[in-house]
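Every protein chain but one is kept in place in this view of the complex.
Each chain gets a letter, A, B and C, in the order it is written, and its residues are counted from 1.
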Amino acid sequence: MSGQCAQEAQPGLDPRSRLLCALGLCVAVAVCRSWPAALAGLGFGAACLALNSGRWGALARRLALVNVFFLGLIATVPLAVPGDPLLRLGSLAFTREGLMLALHMTAKGNAIFLIFWGLVQPLSPPRLGSALSALGVPDKLCLILSLTFRYLDLMRHEWDRLVTAARLRGFTPGTSRRAWGTYGLLLALLFMRAMDKSAAIHQAMICRGFDGRFRSLGGLRWRAVDTALGVAACAGIVLVAVLERGSA
Amino acid sequence: MTLVELEGLTCGYQDRVVLADLNLRLDEGQRLGLAGHTGSGKTTLLKAIMGLVTPTGGVVRILGSECRQNGDFTQARRVLGYLFQNSDDQLFCPTVLEDVAFGPLNLGASQAEARAVALECLSMVGLCGFEERLTHRLSGGEKRLTSLAGVLAMRPKALLLDEPTTGLDPESKARVAEVLRGLDLALLVVSHEWDFLTQVTNRYFTLSHGHLHEAAEAPHLHHHVHSLGDLPHSHD
Amino acid sequence: MTLVELEGLTCGYQDRVVLADLNLRLDEGQRLGLAGHTGSGKTTLLKAIMGLVTPTGGVVRILGSECRQNGDFTQARRVLGYLFQNSDDQLFCPTVLEDVAFGPLNLGASQAEARAVALECLSMVGLCGFEERLTHRLSGGEKRLTSLAGVLAMRPKALLLDEPTTGLDPESKARVAEVLRGLDLALLVVSHEWDFLTQVTNRYFTLSHGHLHEAAEAPHLHHHVHSLGDLPHSHD
Partner (left out) sequence: MHISEGVLSAPVLAGGAVLAVAGIAVGLRKLEGEALVRTGVLSAAFFAASLVHLPIGPSSIHLVLSGLMGAMLGFAAFPAIFVGLLLQALLFQFGGLTVLGVNAVVMGLPAVICGLAARPLLSRSGPAFAVGAFACGALSILGSLTLLYLALVLSGDALSVFAGLFFWAHLALMGIEGAITLVILGFLKRMRPELF
């Protein structure tokens, strides 16, 4: 039929280094209070983008979505913070201090998003799962993650099939009581089928020696680049700490 | 060596008897084909052998020792590889390599050993290069072959296959048949596709009304005369 | 009256062409059978007629008017009843009666009207007395007949049936065939079971490599000589 399959090493960074560095940098930026630290965070974010290949269109769309939330903050936080009024809305004052605070939160939020996009977003869920498993996350949680990802697509197709079948029998989506009743029915069926499926899957797992423990295949390789990324991330965290102290 | 022996096996749900006083023996290297209509109890027979349904009577012996409770079957399940009818039930890991390595890891292999066995089994079914593919994105034929690799990775002495051709196009069927013919294992293949059974097995049984019948030596074969095969067509 | 007309229909996924420049007409009262292997595009053809897949080229006309967008098909779907290959996809209400009444209620019938129509359709398929049964506890054959009743309750002018015999035992197949023969509707039946097609349709087509071929007048028939039918067996 064919020759022996060769073992191919995964190219690029180890998912563990991506995850740990992202976690360290995100936490550092999330808890900082000073502007220099937040701006440094934005710098890290921009640098991390080099570790995600392309997909600029998707990045722009996601970034826009993230900032819709921050527009809400920019509109409301200045009303809650006392200080120098920029604008008066009746008895409410829209303050400069509040605006600066909201903008600071926005900078932090965007910095964390960019770090996540650069370091973690390129990981496929299975790679994330193997990294979590290698980092000591409990087997059972890794198994739930793995099954959720594996069967997500199947469940989405199941839902599409259910809706299609209903449409062919005259179902029209809408806000009517009947339409929502039908949605409830279809969702109930989705969950029922998921339960039936899980029984079959469990049988299949038992037949392959499953004893309740999930064992990871491992196979992750920590290389020099991973160490380099770790060192860079540590330097970044130290920089944030120094900047925080400097402006305190 | 006798791998599986059923003696007076009886199975049923509620009032309905599915298998009635059934006897069957699968010896090392034997290739048995089991035909029967949908609903005739073929799947129940395989599940009873694997200890997934509890028989109402009779004895299941695997490698000579009687299996009664769930614990007795744990050993049996190492000897028998069971291929489910629906590949999606059997491919429960996100990637192909992880899925094939699942069995060996559970049987106590180290990560490196499991990886090596998985790669070997993937090459046996001709799926080199599929290691990192996501299982939910595979085609029907690829799913079937991957789940076959996953079963082979447990190093079973016999394979129990439940309708291995359902939902496959002719090319995939041919590939599955080719892989099965190349294996040096005992087989018990359940299928309603007679042509497929004649390709991979050499003794045939039918199951109807809960009873097994051994088939004649030379069963009727349906030959395909030209490319449209058994389909109606005109010649213009 | 022409119910369905396909002109130069072409369908494909990514690079793969499934249906290539295909023409077909279904007139009132006609009973067309369509055979072909798994993966030959039979289901795609039916789905294109129902507007469930978007063709890459060609025209679908239902009752003489061209259907392009989803909205155009809404009307078409009232004229055509589509029976899914897998009954479980089609049965979604807890009880048989609710399920059959689901369509009429969606089309604006009152509770009493829907109930009357549902009872009538259940009697047409021979399932009187099944009204309060839970759909998921039905046998394969009963499920198929219930989903057929659900489709009939929409009062279609034609039925499109996708492999209506999959997973059915011989008795259920015979029953489905009998019910279909008794209907005064146009039929387009897709099946790989040649024997079944000859029982319920009277013009035959095959689909292979994306093209339709009309079959010869007198296609090859497979006769069952005795009760074990096409299954291998011994005489003892």
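Throughout what follows, a residue touches a chain if its C-beta (ideal position, glycine included) is under 8 Å from a C-beta of that chain, and two chains touch if they have at least 3 such contacts.
No experiment lies behind these values; they were computed from the predicted model shown.
Novice: So which of the visible chains would the left-out chain be touching?
Specialist: A, C
Novice: One chain is left out of this view; which of A:A6, A:A46 or A:L152 touches it in the full complex?
Specialist: Reading the full complex, the residue touching the unseen chain is A:L152.
Novice: Which listed residue, A:L39, A:V81 or A:I237, touches the chain dropped from view?
Specialist: A:V81
Novice: Among C:R61, C:R78, C:H136 or C:R203, choose the residue that contacts the chain missing from this document, as touch is defined above.
Specialist: Checking the options C:R61, C:R78, C:H136 or C:R203, the one contacting the hidden chain is C:H136.
Novice: Contact with the hidden chain only, please: which subunit A residues?
Specialist: Per the touch rule, subunit A residues meeting the hidden chain are 22-23, 26-27, 29-31, 62, 66, 69-70, 72-73, 76-77, 79-81, 98, 101-102, 105-113, 116-117, 120-121, 123, 125, 128, 138, 140-141, 143-152, 154-156, 158-159, 173-175, 179-181, 183-185, 187-195, 197-199, 201-202, 205, 212.
Novice: Spell out the interface residues on subunit C facing the chain that's missing from view.
Specialist: 94, 134, 136
Simple rule for what comes next: only the chains that are shown with their structure count from here on.
Novice: In terms of C-beta pairs in contact, which of A-B and A-C ranks higher?
Specialist: A-B
Novice: What chain is the most remote from subunit A, judged by the mean position of CA atoms in each chain?
Specialist: C
Novice: Taking each chain's centre as the mean position of its Cα atoms, how many Å separate subunit A from subunit B?
Specialist: About 40 Å, centre to centre.
Novice: How big is the gap, in whole Å, between where the Cα atoms of subunit A centre and where those of subunit C centre?
Specialist: 44
Novice: Show the residues in subunit A shared as contacts by 2 or more other chains, in ascending order.
Specialist: none
Novice: What residues in subunit C touch two or more of the other chains?
Specialist: Within subunit C, no residue contacts more than one other chain.
Novice: Which positions of subunit C touch subunit B when the two form their complex?
Specialist: 35-40, 139-140, 167-170, 194, 197, 204, 206, 208, 213-216, 219-220, 228, 230-235
Novice: Touching subunit A in the complex: which residues of subunit C?
Specialist: 50, 52, 77-78, 82, 84, 89-90, 92-93, 102-107, 136, 150-151, 154
Novice: Can you check the complex and tell me which residues of subunit A touch subunit C?
Specialist: 161-162, 164-172, 178, 185-186, 189, 192
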